[in-house]
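Worksheet: one structure, shown below.
In this view, the complex is presented without one of its protein chains, the others remaining in place.
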Amino acid sequence: MFWDHFQFWGEHLLLVGIWVSLALSLNLINGSTGLFSLGHQGFFGVGAYTAAMLVAVLPEKMGWGAPGIGLFLLSFPLAMLTAALFGLLVGVPCLRMRGDYLAIATLGFGEIFRIFAINSETMGQSRGLSVPNVVRAFFLDTLKMERDDARHLELIFYIALSWGLSLLIFVCMRNLMRSAHGRAIMAIREDETAAELLGVNLTRYKVLVFVLGAGMAGLSGAVYAHYLRYVVPEQFALMQGVIFVVIVVMGGMGSFSGTVIATIIIYFIPVLLSFSPDSVRVPVFFEPGRGLVYRSPKELWQVIFSLLLIGMILLRPQGIMGSREVTFGWMRKRAESAPGKGGVT
Amino acid sequence: MTDFANFLLNGITLGAIYALIAVGYTMVYGIIKLINFAHGEFYMFGAFVGYFVLTGIFAVPPQGGEPGYLALLAALLAAGVATGLLAVLVERLCYRPLRNAGRIVALLSALGVSLFFQNMGQQAVGADFRKFPPTIAETRYPRSEVPLESLKEGQVAERDLRLTYYVKAEDGRDQQRVITIANGGEAIDGAQLATARDLAASSTLPAAVHAYPRVTVSNRHLLIFLALLLVSAALYVLVMRTRFGRAMRAVSVDFEAARLMGINVDLIVSGTFFIGAFVAGICGVLAGGMTFERIDPLMGLMPGLKAFVAAVLGGIGSIPGALLGALLLGVSEKMVEAYVSSGLRDALSFGILILVLLVKPSGLLGRFEGEKV
Partner (left out) sequence: MSAAPILAAEQLDVFYGGIQALRGVSLDVREGELVTLIGANGAGKSTTLKTIAGILAPKSGKVRFNGAEIQGRSSHLILRDGLALCPEGRRIFPNLTVDENLDLGAYVRHDAQGVKDDVARWHATFPILKERARQLAGTLSGGEQQMLAIARALMSRPKVLMLDEPSLGLAPKLVDQIFAVLKELKGRGVTILLVEQNARQALEVADRGYVLETGRIVKHGPASDLSGDPAVRKAYLGG
């Protein structure tokens, strides 16, 4: 009974973890450089495809048989490196551009990647690639585990991996933002002209952060590909990228708790909508000759999402959290009263 | 050589389509420095307005009605005006409140608007393609008439020979059909000739055989060229010769100073959105509808992005730049498609985009855009 619930909620927990990690690596770029990338899904995709090809395509091409755990482990640093390399390739030229141009240029890169994947034989074209479950095979065949144990442990492993990665990115982000460069950028983030005046020094820092963020997105991609066990180009479409931009905007620059809360909101709205009964239908359009068109709320998720994006920008461009962290009242009280407790005189 | 000429012609047509979308992009950027991501959706919206006018008001069956030029004109006008008004509304609600909030914030709002129209469109009219009514009978030029009686079995055709004939469509109108009797350089097949004679005899309007050279242009493409010519001329006069145009140019460099001249800046911005979207809406009917013949809620995405690339290539903010950039992009896309790989066609424009932004962000005809301090 417990394990059934665990399987259901655990998967959500894991996917939220991957989303949080990806949103954080985007936040790392936005928060500590003030840049806006619309191509983050591309780096995510580069990582996912690198990992997928390493375990799904390479052993087959080389005639190695089933991929082992060694190749699986290798796929993470490799996914990160490849994505970071692409980050460098995109970052060095693009980071000199002004904000809105940069957004468009990174969007262009993301689209080029997706179009390339659709056209590449090796990458499985629009069918994508299916990825063998190396972890399960390792638990079953090498460690000789029971089937159910292997299944549960696999999920626990991925949950730990995704949230561990999120934490790692957050620590990186915090340190970068506290560095001298980070503070300088924060101070001038709203002022493009001032940023340009200081540009010489900051460009290298921006490239570094951009490459790091891209590499981290690659890692998220590897976790995603291994867990879902397939990659298709559509997972890395612009719409996906926009979802993460929305999470970052909503969660506030550089805020961990804000990012987690925003991710949970954005992740669970479609989950909640999917529970709406089939009898609920909303009229959305009147078509001449056909009459009213009705849709179920679960079909309207993307419409709601785009309205959410517009509404959020119009009402609170600085995000739900600004760049503050959530600290609950009782936490603060305890922290304040703790030292005094023994010493009331 | 004829292949090349055909590719070139197709490229110019595609470029003309991009140009009609790109002018709106570039005008809006020129005036409020906003990359209006939703501009491609205006093109889509226009196509659907045209579709509903034709199928609803003129009751044209989408599979093949040709109500003619008057209906087309009505569809174009409706599409232009409705799209223009939509753009004015979008600007008022989603962009104007953000005018001082920075370019990225406004860009994200535009992205939201774009996604809204794509997703709402899919829910409202469905995600599937719809066939757009042909609206006007297609004719290709140049052509010369050949008497059907003069054709003989076995005779080698110098040029492509096609029979144009008419049948009664389900709505009771005469509908044009075309069959090929023989391609240039081939001998005329007897059976095919006999079929042609039968079809000509049963034609509801006088049928005719025409000889066509290898490179021809369709009257639909000519319509696009005509629209582009009219739009370019009208925009030139508007921007350079009218009071509104002078005000537009003033607003594009200095909002505050323009207000001090008594210019109602909000009105000029609304007008600019209206004009840009009007042209995009018309283009939706002419290109998306009549040339590509099928429409769907996502049809604006790629042409919108390409038009943006064209505007950047030509120098964003510059109308002649947008026209030049669009034609260059259209031709290069068709050449890549023909000689390299059709799959890489879409990647090409993004490559051009990044390259231009890197090497010469002001584009081919753009002025240096001094930052306002």
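Just so it is clear, A and B label the chains in written order, and each chain counts residues from 1 on its own.
Rule of thumb we're sticking to: a contact is a pair of C-beta atoms (placed from the backbone, for glycine too) under 8 Å apart; a residue touches a chain by one contact, two chains touch by 3 or more.
Here the structure is a predicted model, which means the values were calculated and not measured.
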item: Left-out chain, listing which of the shown chains it touches; value: B
item: Identified contact with the non-displayed chain, of B:L70, B:A191 or B:L260; value: B:L260
item: Residue among B:A247, B:V269, B:V312 or B:L329 that touches the chain left out of view; value: B:A247
item: Residues belonging to chain B that touch the chain removed from view; value: 243, 246-247, 249-250, 252-254, 256-265, 367
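Everything below uses one rule, namely that only the chains that are shown with their structure count from here on.
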item: Length of the line joining the C-alpha centres of chain A and chain B, rounded to whole Å; value: 37
item: In the complex, chain B residues that touch chain A; value: 33, 35, 52, 55-56, 94, 97-98, 101-105, 107-109, 111-113, 115-116, 119-120, 122-125, 305, 308, 312, 341, 343-344, 346-347, 350-351, 353-354, 357-358, 361, 371, 373
item: Chain A residues touching chain B - in the complex, by the definition given at the top; value: 36, 38, 93-94, 96-101, 103-105, 108-109, 111-112, 115-116, 118-119, 190, 192-193, 196, 239, 242, 245, 249, 284-285, 287-289, 293, 295, 299-300, 302-303, 305-307, 309-310, 313-314, 317
